[in-house]
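First the structure, then my questions, so here it is.
A single protein chain has been removed from this complex, and every other one stays in its place.
Each chain gets a letter, A and B, in the order it is written, and its residues are counted from 1.
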Amino acid sequence: MVLARELGKRFLLLVLVLFLVTLFTSLLLSMTPGDPVDTLLPVADENSEEVQQRKAEVRERLNLDEPLWTQYTAWLGDFVRGDFGDYFRVSGEDPVGDTVKEALPVSLQLMVYSQILALLIAIPVGVVAAYRAGSWFDKGANTTAFALLSVPSFVLGLALAYYIGVWLNWVPPSGYVPFGEDAVEHVKRMVLPALSLAAAQIAVYMRLLRSDMMQTLQEDFVQMARSKGISDRRVLWRHALRPSSLTLLTVAGLNVGTLIGNALVIEVLFSIPGLGTAIFQAITERQYVALQSFVAIIAIIFVLVNFAVDVLYTVVDPRIRHARARS
Amino acid sequence: MPEPVADRVPTAAAPAGNGAEPVEAAPTRKLGLMGWLSLIWLVGITLAAVLAPVLPLSDPDESFLRIVREPPIQPGHLLGGDGNGRDILARVIYGTRTSLTISVGAVGLGLIVGGFLGLVAGFFRGRIDTILSTLFNVLLAIPSLVLLLALVTIYASSDENASNARRMVVLIVALAIVSVPLLGRITRASTLAWSEREFVKAAAVLGARPWRIMFREVLPNVLPAMMSITLLGIGIAIVFEGAISLLGLGVSDVPSWGNMIASGRPELARAPHIVAIPSIAIFLTVLSLNYLGDVIRARFDVREAVL
Partner (left out) sequence: MSRASVRSSRRGGARRWAVLIALAVLATACASVSSGSTQPSGGDDDDADAGPPQYGGRMVYGLEAETTSGWCLQEAQLAISGIQVARAIYDTLTVPDGEGGFRPFLAQSVEPNADYTQWTITLREGVVFHDGSPLTAEVVKNNLDAYRGEYPARSSLLFSFVLQDIETVEVTGPLEVTVTTSRPWVAFPSFLYSSGRLGITGQAQLDDAENCGRNLIGTGPFKLEEWRVNDHLTVVRNENYWRTDENGNQLPYLDEIEFRPMVEAQQRVNALKSGEIDAFHVSSNTGALTIDEMRALDEAEQVNLAESEANAEVGFLMLNATRPPFNNPIARRAAALALERELSNEILSRGIATLANGPFPPGSIGYVEETGYESDDPEQARELVEQYERETGERLAFQIGGPPDPETVALVALAREQFEAVGMDVSTTTFEQSALIQTAIEKNYDALTFRNYPALDPDNLYVWWYNGETNPVNFMGFNDPEVNDLLDRGRVTADPAQRNEIYQELNRELARENYMLWASWTIWAVPMQPEFHNVVGARPPDGGSDYEGLALGHDMALVWKEQ
C-alpha cells in the first residue's frame, strides 16, 4: 500500500516535471531577445516581398502570433508524434527528426561504452580497495580517484587526442565509423572519447563501491559465509558485491546528466556525429527550433532514466528502503 | 519523509558528492598537509588575481617576438609564451581574475538565491516546499551544461549583443541559474534535518518567530553543508567556463583559463605548454576546492544530514 502510494506520488511528480520541462524548452525560442524569425533567417534584403512572405510563412509555421499556450500545445502535439520541427533555411526546411535519428544512437553508443569502461575498471579496483582497506593500494586508488574527479573531461580528451592519437598515432584522434561498417575501426575511434568520459565516472564508482563494500563486509551474512570457510575471493565476488550492484546501477543512472553534458564537449572535440555535435551545429547556425527539440529530448530521456532508477530503488531493494525509513 | 534518490547525488559534474568516503583527512579533525596545500593554493591564486595590476608582470596582451611558442623558463618570462608571443604567466594570472570572477560571482549569486529558497523550503515545508522542490527538479531535469549552453547562446550570441561585458554577465547569470537548484536542494535537505532538532523545536515553543528561528537557529547549522557544496560548485563553474570557451561561446576579450586552452589547441603538438599551463591551473584549483569541500563535510559531519 505504502509502496503503491509512494509510486503514485513519484509518477505524478514525473508528469509535472515533464510538463514544466517541455514548457520551458518549447518557449526557448520565444524567449530570445528580438523577433525570433529574424534570428532564424538572416536576411540579405529586408524589404523585398519574397523575404516578407517567407518570414510570414515561418511565423505561421511556428505559431508565433498565437498565445504562448497555443504555441506550447501545438509544439507538444508535433513533438509526441515525432515531428521535431525543422532546420529553417532561407530556401526551405530540413526535418530535425532525420538528424535525431542519426545522431541519437551515436551518442547513446558513446555513453554506454564509457559506462562499461568505467565499470570494468572501477569494480575490481573498488573491490580490492575495500578488501585491503588502508593498504597502499587502497590509498593509491583513493588519491587517484580524487585527482580524476578534478580533471575536466575536455582536458583529458585533449591530452588523449594529441598524445595517443596524434603523437603516438596509435588510434585515429577523431572521427566516427559505424559499427556495422567496420567494427575494428569503430572501436578504435571510440576508445579515446569513451575513456575521456569514463575517467570521472571511474572515480565515482570506485569510491562508492569501496565505501559500500566496507559496510557490507561488516554485515552478518558475510561474516557467516566467511566463518563457514568459504574463500575470501568467493565471499568478495559472490556475496559482498551483489548488494552493492544496485547502488552502482542507481548512481550510473543518475550520472547520465553529467555524462550528457560532458559528452557534448567530447563529441565536438573528437568530431563524433552525435547529439552533442548536432547541438553545437544548431547553436553555430542558430537553428533554435532544432536546439529546442534537442534540449527537450535530452531532458526527457534524463527525467525518465531518473524516474526508472527511482522506482527501481523504491521497489527492489528493501534493505535500502528500510535504512531510509530508519533515518 | 524519504528524500528522492536524486538527493543522494548532487547532480551534474558534482565531484566527490556521491556518498563516498572523503579521502584520508576525513577522520581527523584537522586540515592535514593536503588541506593546507589546498588552502594555500586557493589563497595564493586569489591574491594574485586581485593584485595582478600591481605585480611585476608583463602586459598580458603584449606580444614579444622572441617568446613565441617558447616553453617555460625564459628570461623575464617564467612560463614562456603563447602562439602570439604573449607572456603566459601574466595571462594565466589575469585569466585567474576572469575565471574566478565568473565562477565565484555565479555560485555566490546561486548561493544567495538557492540557499534562501532551500532554507525556506526546508523550514516551512508544506506547499511552498512542494513548489520549490518541483522547481529545483525541473531545473535539474536538463543537464546543466546543456541548459547553460542554451541560455548563453540565446542571450549572448545574437549579433548586436555580442559585446564581451554582456557575455560575461550572461555567463554569470546562466551559471547562477544552473547552480540554484543544486545549492537549493542541499540546503533544503540539511534544513529539513536540522529543523527536527530539539533546540529548534524548543525555540519555537519559547515563542520565537519562525523567520527568526530560521535565520538564528537553523541557518548557522546549515552553513557548513552550504559551504561545502559551494566549494564544489565553484569548481564545476570553472570547468563549465572552460567548456563554454572551448565551444567558442566564452569571453574572448580578456584572458580566461578556458579561452587560453581554446587558443592553444592548434599549437598542442608543437607547444604543449600553452594548453598545459591553464589546464594545470584548472586542475589544481578544482582539486583544492574539492578537497576543502570534503574536509568541511567530514568535519561538520554534513554528509549524514545531507544524504
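Convention: a residue touches a chain if its C-beta (ideal position, glycine included) is under 8 Å from a C-beta of that chain, and two chains touch if they have at least 3 such contacts.
Note that the coordinates shown come from a computational prediction; the quantities given were computed from them, not determined experimentally.
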Of B:68, B:109, B:204 or B:223, the one touching the omitted chain in the full complex: B:68
Among A:87, A:154 or A:205, residue touching the chain not depicted: A:87
Footprint left on chain B by the chain that the document does not show: 61-63, 65, 68, 83-86, 157-160, 162-164, 167, 248-249, 252-253, 259, 262-266, 269-270
Residue ranges of chain A at the interface with the undisplayed chain: 42-45, 48, 50-51, 53-54, 87, 89-94, 165-167, 169, 172-177, 181-182, 185, 271, 281, 283-286
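Note that only the chains that are shown with their structure count from here on.
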Approximate Å spacing (C-alpha centroids) for the pair chain A, chain B: 21
Complex interface listing, chain A residues touching chain B: 6, 10, 13, 16-17, 20-21, 24-25, 28, 31-34, 39, 139, 142-143, 146-147, 149-152, 154-155, 158-159, 162, 166-167, 200, 203-204, 207-208, 210-211, 250-251, 254-255, 257-258, 260-262, 264-265, 268-269, 279-280, 283, 286, 288, 291, 295, 298-299, 302-303, 306, 309-310, 313, 324-325, 327
Chain B residues touching chain A - in the complex, by the definition given at the top: 2-6, 8-9, 11-16, 18-21, 23-24, 134, 137-138, 140-147, 149-150, 153-155, 157-158, 161, 235, 239, 242-243, 246-247, 249, 261, 265, 268-269, 272, 275, 279, 282-283, 286-287, 290-291, 304
